[in-house]
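Structure incoming, see below.
Left out: one protein chain. Kept in place: all the others.
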Amino acid sequence: MKPNLLKSLLAAGKTAVNGWISIPSPFAAEIYAAQGFDSVALDMQHGALDINDAVPLLQAICLSPNVTPMARVPWNNPADIMRVLDAGAMGIICPMINTRMEAQALVEAGRYPPMGARSFGPFRAAQYAGADYWQHANSEVLLIAMIETREALKNLDEILAVKGLDGVYVGPSDLSISMGKTPTLDPSDKDVLGAIAEIAKKTRAKGLIAGAHTDGPKTAAKRYAEGYQFCTLLNDVRVMANAVNALIKETKGLAPAEASKTY
Amino acid sequence: MKPNLLKSLLAAGKTAVNGWISIPSPFAAEIYAAQGFDSVALDMQHGALDINDAVPLLQAICLSPNVTPMARVPWNNPADIMRVLDAGAMGIICPMINTRMEAQALVEAGRYPPMGARSFGPFRAAQYAGADYWQHANSEVLLIAMIETREALKNLDEILAVKGLDGVYVGPSDLSISMGKTPTLDPSDKDVLGAIAEIAKKTRAKGLIAGAHTDGPKTAAKRYAEGYQFCTLLNDVRVMANAVNALIKETKGLAPAEASKTY
Amino acid sequence: MKPNLLKSLLAAGKTAVNGWISIPSPFAAEIYAAQGFDSVALDMQHGALDINDAVPLLQAICLSPNVTPMARVPWNNPADIMRVLDAGAMGIICPMINTRMEAQALVEAGRYPPMGARSFGPFRAAQYAGADYWQHANSEVLLIAMIETREALKNLDEILAVKGLDGVYVGPSDLSISMGKTPTLDPSDKDVLGAIAEIAKKTRAKGLIAGAHTDGPKTAAKRYAEGYQFCTLLNDVRVMANAVNALIKETKGLAPAEASKTY
Amino acid sequence: MKPNLLKSLLAAGKTAVNGWISIPSPFAAEIYAAQGFDSVALDMQHGALDINDAVPLLQAICLSPNVTPMARVPWNNPADIMRVLDAGAMGIICPMINTRMEAQALVEAGRYPPMGARSFGPFRAAQYAGADYWQHANSEVLLIAMIETREALKNLDEILAVKGLDGVYVGPSDLSISMGKTPTLDPSDKDVLGAIAEIAKKTRAKGLIAGAHTDGPKTAAKRYAEGYQFCTLLNDVRVMANAVNALIKETKGLAPAEASKTY
Amino acid sequence: MKPNLLKSLLAAGKTAVNGWISIPSPFAAEIYAAQGFDSVALDMQHGALDINDAVPLLQAICLSPNVTPMARVPWNNPADIMRVLDAGAMGIICPMINTRMEAQALVEAGRYPPMGARSFGPFRAAQYAGADYWQHANSEVLLIAMIETREALKNLDEILAVKGLDGVYVGPSDLSISMGKTPTLDPSDKDVLGAIAEIAKKTRAKGLIAGAHTDGPKTAAKRYAEGYQFCTLLNDVRVMANAVNALIKETKGLAPAEASKTY
Partner (left out) sequence: MKPNLLKSLLAAGKTAVNGWISIPSPFAAEIYAAQGFDSVALDMQHGALDINDAVPLLQAICLSPNVTPMARVPWNNPADIMRVLDAGAMGIICPMINTRMEAQALVEAGRYPPMGARSFGPFRAAQYAGADYWQHANSEVLLIAMIETREALKNLDEILAVKGLDGVYVGPSDLSISMGKTPTLDPSDKDVLGAIAEIAKKTRAKGLIAGAHTDGPKTAAKRYAEGYQFCTLLNDVRVMANAVNALIKETKGLAPAEASKTY
């Protein structure tokens, strides 16, 4: 089976940079994924994507052979988790894991028996990863729980103790709202920052993977410094919007408002 | 009929900034078009789009009511030109107009009788622009010929003399190749620059519109200075790729290669 | 934030007419939504639509700036409710709310903390409604529970007492079946009619919104008279089928069966 | 080979009613086609459809086994004509046939050698019509030229003399514009009406099929009386828009503007 | 209402052969379904399909009027079951039914009151099966539970006792994994074979339908001999892959590696 490069990288003690796709276009996805990411995740919760998009988008990502294809699933339900894995995602980032039971349900859906209850039928995953996929999937596929509420913080030790879970991923916006603060990908609130630091600390201490959502390089650098091993830089559409917005402003600054009459 | 804002703007002597869509996603297009452009064109020639994409993408652009929806058609053929106009494009940028006859064919396809031979059936254009669309379309719709070969340069006077043509648009890459140079959106070759300056000069002298394709603000500024009235800044997917590539590099520069162990 | 016009209208004591989309075509949706409705809902339960269709269809509806975009979700599950809201629906009509707990789950999914547990990521909603969307969404987004079973009737008082719920919507076909009667959008059964009247009465008495599904103007008029504030007129495909069926019959009545020989 | 029912019907001297699809939804198409039409055409010129839509839409139409599937192609070009026939259309209505040569080109594209130069590969047509499709296609497939310009009128005799052409179809809007009049599907202009009558007369006199586009039963009745054998009643989206517009107006007339307070 | 032919066939004591679609192409589906199957199921669990694909794929299957359209739903959840039925599936094969309660939930979702709680809105099913669909759907629609875990085996008697369930379907791969064996569609393990035989025995003894997933004719023959009444032969994409793989090998065996030089 093709090894999970993101897993190997993190196991080797390295950091990684993760992409986040919200645009349902295989054309855009191929070019986006080729820009240097270690892994790229489909955002099926807050992106304009659904199950139908998973196969062509994962194909597009896989054209960059060193990029690990991942997915943030819409919700912690077995059908979506299994189908996205079958489509070839090598990692699942699951939103709103607030309790030990919810983390166990994620593992139940994401692991074949006897570890879990994943149904067999890796219709594209076996094409991508090899005919021996099913024998190694339980150890190669990453299952990552989003920690993004006050309740999850409270239950963090129990969540981290769930066997079969590979790590956690911080959603700073939801975490902020849950703690009564303004949603932001670059929190400055002391309580939120404290929580974020604590999540890394506890997770890494258990030998598990810690990842975080950020708004770009500077915030990511803060997270890496706290012990986070992989960080996401916005998503595709926001990067495009920010860049084009700046280019238009720059152009309007450089260009005359009135068309030149000396031609 | 809803007026063509780009046409009005240019007629008032102002400059404009144009967008260029190659990603067939209405979601991405809505956000892209909302960033401050005066007009946005679907690139149906060198973008990942086809006729089926025209209606939802034009709808997405029209959600920014001050942005004029345009299309660069795949080729100078009547079916594509008419269908994109029927879908609601308020301007056509037509590739590879090299002769007077080709410019006339563009006008023939893009204007209702007696000016041309456009077939009646503005199935979405009348929804977008109003029930009186057909009465004003001949004057409101922009027909713009791409000048991008040595042959077109040679025939420029004849092309500019074609009645019903609103202006021209320079494709610097094709123009460069045609002149035996390396394709680029920011030409530095003297001959190519000379040709580009001449196109603006002749076009503006006729009272017609001059537009140009560029790779961003700085090149656009050169074009505006030469008399070009509207410039395009790369396309959506290249803006995204460039931006994300820079963000990844910045992150990798700021982040430690080895995951922090002090958590 | 762009205000919810349907909410304002009903709050001002007016009545409203609602559309119902089952055809997954942004082209058809734009034209349908432009015919005079106050609001238009995507029918994701009994229409040929799914999550992938939500963004382009909501874009099409939003081209009529005075029409409030809504969705009848497939089921009372958090993933679908949150994703459709993120896509820009300003109201949720949720099927089969039979108990207080089910109504609470709807509110949990549809409201940000501390009112609920909606996850943050309004990827298109913020584009549509403004950057301050998240601050006002809890008060602007309508959450409406479908009352369509005997069990729901029994629990109506408890359902109406759930904080964060804006109103109810009657599904006469399911209600009829649940009461052992023939499904119909224009019930004549005394028990069903009694139930429908009671729902309006109790809902309005609480100051909440009452809506109803109908088969057209005459049935809608009965509902308005009973206190319902907004009514839906069939769906897009049935309106089209009924109309075209009548036109064919009329044509076959007017036209000779044998082709005229006097030409 | 499955016989072409529309052809048989017209050959038997009967009249027919034709549908016109502009919405690219197989769901809507199945229901539309089942309402009683003798034939239904995909409008690939002025509808929101393209080649990709042809297979699923023709499948939807074929679920009504007595309805003959047709297509109005985008233009008189061989690729589109051949591909739509291969997809299973049993008749082609080709826009803008103005000269004998254009009519011959239509026949060239639509007939196998030795009558024409259609390329062999009926990838869905053979599934629909049977393995012996290629042996009978030249006689079963209808090729119909749109007569919709002053030039076509002038050349009508020559066009009607082209071997392999089955008939003509009048586009009243384009014909009106071409004659300097306002586009309409129910012309009252004497010159246009004269032309329309003459087209039927000449066509029927040659033993060929005459069809016409109309805005509904009353106009169709006029055309049948003039000798037209099949008429089209608007298109799907306009029928829907007209019907829903009327229903909303009726509802707003019947409903109180102010919500009832006696509940 | 159009009768369920698969149900009638099995009720008459005949065997049936079932197809399995994983490719989301209506074009491929029409041709696949026309090859002689008695029934064809959409695989929405381990196929590249989702809800959006259901309508066009079911339309494609229905073009073979003697083939019963079915669906293996993604999971035992009411929304998916109801929507696929509304789209016109005449049978549901539901994965992972392990307990009596899970079987009851399937019946609840798949039957109208008073047998269940299916919501009324057969938007395409009534088009396919007739206006009286709702009156007969409870008896005509097949509800089939997949038995594919050790737990399901243990609870088989209770599952078979659930009123409204029509039968069971064996998933040999999952059953094998669940029993600690290698997944395979042609099990040779004694325990697994024993379980498979027992499932047929108990199911048939109750007068219910027994079906099984297989890898082709030879394995199917074993299952028929054990009392299974309908068997599935791989899925569409695996049949294609196996066939084309063999053809390439045969060609490479017959063809010279070096291009012939005697031409």
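Labels A, B, C, D and E are assigned to the chains in the order they are written; within every chain, residues are numbered from 1.
The criterion applied here is as follows: a residue touches a chain if its C-beta (ideal position, glycine included) is under 8 Å from a C-beta of that chain, and two chains touch if they have at least 3 such contacts.
Remember, predicted model here, so these are calculated numbers, not experimental data.
Enquirer: Could you tell me which shown chains are touched by the chain that is not displayed?
Expert: Looking at the complete complex, the unshown chain comes into contact with A, B, D, E.
Enquirer: Of the residues listed, E:131, E:161 or E:241, which one is in contact with the missing chain?
Expert: Only one listed residue reaches the unshown chain, and that is E:241.
Enquirer: Just name the one of D:34, D:55 or D:73 that touches the chain not displayed here.
Expert: Per the contact definition at the top, the residue touching the missing chain is D:55.
Enquirer: Applying the definition given at the start, please give the residues of subunit D touching the unseen chain.
Expert: These residues touch the chain not displayed: 50-52, 55, 77-79, 82-83, 86-87, 112-114, 117, 119-124, 134.
Enquirer: Hey, which subunit E residues sit against the chain that's not shown?
Expert: 10, 13-15, 17, 19, 22-25, 27-28, 31-32, 34-37, 48, 197, 200-201, 204-205, 210, 216-218, 220-221, 224-229, 231, 233-234, 236-237, 239-245, 247-263
Enquirer: May I ask you to list the residues on subunit B that touch the chain which is not drawn?
Expert: 22, 24, 45-50, 52-53, 74-75, 77, 80, 95-96, 148-149, 171, 173-174, 177-178, 180, 183, 237
Here, only the chains that are shown with their structure count from here on.
Enquirer: Give me the chains shared as neighbours by subunit C and subunit E.
Expert: The common neighbours are A, D.
Enquirer: Could you figure out which pair among C-E, D-E or A-B mirrors the A-C interface, over half of its contact pairs being identical by residue number?
Expert: C-E
Enquirer: I want to compare two interfaces, B-C and B-D. Which one has more contacting C-beta pairs?
Expert: B-D is joined by more C-beta pairs in contact.
Enquirer: Centre to centre, by mean C-alpha position, how many angstrom separate subunit C and subunit D?
Expert: Going by mean C-alpha positions, subunit C sits 36 Å from subunit D.
Enquirer: For subunit B, write out the residues touching at least two other chains, lowest number first.
Expert: Within subunit B, the residues that touch at least two other chains are 27, 31, 34, 55, 123-124.
Enquirer: All pairs of touching chains, please: list them by chain label.
Expert: Pairs satisfying the touch definition: A-B, A-C, A-E, B-C, B-D, C-D, C-E, D-E.
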